[in-house]
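Below: one structure in structure tokens.
Only one protein chain is missing from this complex, and each of the others stays in its spot.
This part shows chain A:
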Amino acid sequence: MYSKLHENNLNFPFTGGGNDIQWCFSQVKGAVDDDVAEADIISTVEFNHSGELLATGDKGGRVVIFQQEQENKIQSHSRGEYNVYSTFQSHEPEFDYLKSLEIEEKINKIRWLPQKNAAQFLLSTNDKTIKLWKISERDKRPEGYNLKEEDGRYRDPTTVTTLRVPVFRPMDLMVEASPRRIFANAHTYHINSISINSDYETYLSADDLRINLWHLEITDRSFNIVDIKPANMEELTEVITAAEFHPNSCNTFVYSSSKGTIRLCDMRASALCDRHSKLFEEPEDPSNRSFFSEIISSISDVKFSHSGRYMMTRDYLSVKIWDLNMENRPVETYQVHEYLRSKLCSLYENDCIFDKFECCWNGSDSVVMTGSYNNFFRMFDRNTKRDITLEASRENNKPRTVLKPRKVCASGKRKKDEISVDSLDFNKKILHTAWHPKENIIAVATTNNLYIFQDKVN
């Protein structure tokens, strides 16, 4: 019987046990009306390493970065609010003339680089091209040029009688985003993941069939490290769904597949990591087998714990925690919405069964979170084994209002305040969630709104 060891608990207010968090509404960003503009659909959410910045990408190819106010925490009742820091167009729609295909500008993933100097760097990717963006602040500008007026017009040189040294004067803060590198033409199929290596020099990008390794400085070359494309495309039965570098071991990465397997690869073993070092797969439960077994086993997200000891996978109905030392089954399994198991046929019909939900860890790896339908999202406390369902809705939008737990009634008599499975809105899906790396602040994306929740601060 596997006994769970306690991993290092960093000093967070929420360590599980009896101190359950009370989540409160903090902010909501985005349009209020129900008419959702396609371009505004949020496609990725990511905190940076300090948690001070929160980036979102949308279907229109835009990146919006929010910055947390550095309030005086003794005075305030809550942690700093997130306000817009920078907005820029990361990717534009492109047309591939050779294949007569339009390339979507939708941002699939954003990953932050750790901060090395005053500027911030992030990688953003659409289906085909990855870009490195530099986000820098400008709060001073030089004034007192000799040859130019303040408005930029050139002065008549004959009027210049003295020489002065331009000085920097304060100005209103301007945040500029500029593309520093463009990593293109390396993916035939759709990029689903990017992951920065712990060496902070290289990163991987994964599409349906291949994974490439890049150096952040070099854009005209990438190394192919995984290739699962069969010689005969008719034999294609499995695709890559997600990939991530290990947080500490710069030679290790994992990738998940549409068949519910995760492969851990060591780049030291060979240049082409087609042979995995470890294969993680849980045998199918024969009592649950159906025509849809494979579809619901398809892994939509894989995330290492901060400690690097565990990894979490999300398939259609559950979240699984794997110990990297045990390949034959996960050490923990959490049911996200088991009540959907009897509805798989309908969900296949309306294509919801193909929805790709992401998942995330809290900073201390003690709680995991993932989204569901009806704008519900779920959290599982690994220590107390308790779980909670909350809703991202504008109805609860008074700051410091504690969110009321939700419950879905699977069958039988519906209790008061419960919602029956048949009333769930399957168009309101929470696919993207993020947890602040240090604090109990979470960002939850509905279709076109970004909700920020915090734990109640007394």
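Just so it is clear, contacts are C-beta pairs under 8 Å (C-beta built on N, C-alpha and C of every residue); 3 or more make two chains touch, one makes a residue touch a chain; residues count from 1.
The rule is short, and it goes like this: contacts and distances are computed from a predicted model.
You can't see one chain of this complex, but its UniProt record names it "SERTA domain containing 1", from the set "SERTA domain containing 1", "Aldehyde dehydrogenase, mitochondrial-like", "Myotubularin related protein 6" or "Proteasome subunit beta". From the options A:236, A:279 or A:326, the residue with contact to the chain not on display is A:236. Listed residues A:188, A:248, A:270 or A:397: the one in touch with the omitted chain is A:188. Among A:178, A:270 or A:290, only A:290 touches the chain that is left out of the view. Within chain A, the residues in touch with the undisplayed chain are 98-102, 188-190, 208-209, 229, 231-239, 241, 258, 286-295, 298, 341-342, 345, 348-349, 351, 354.
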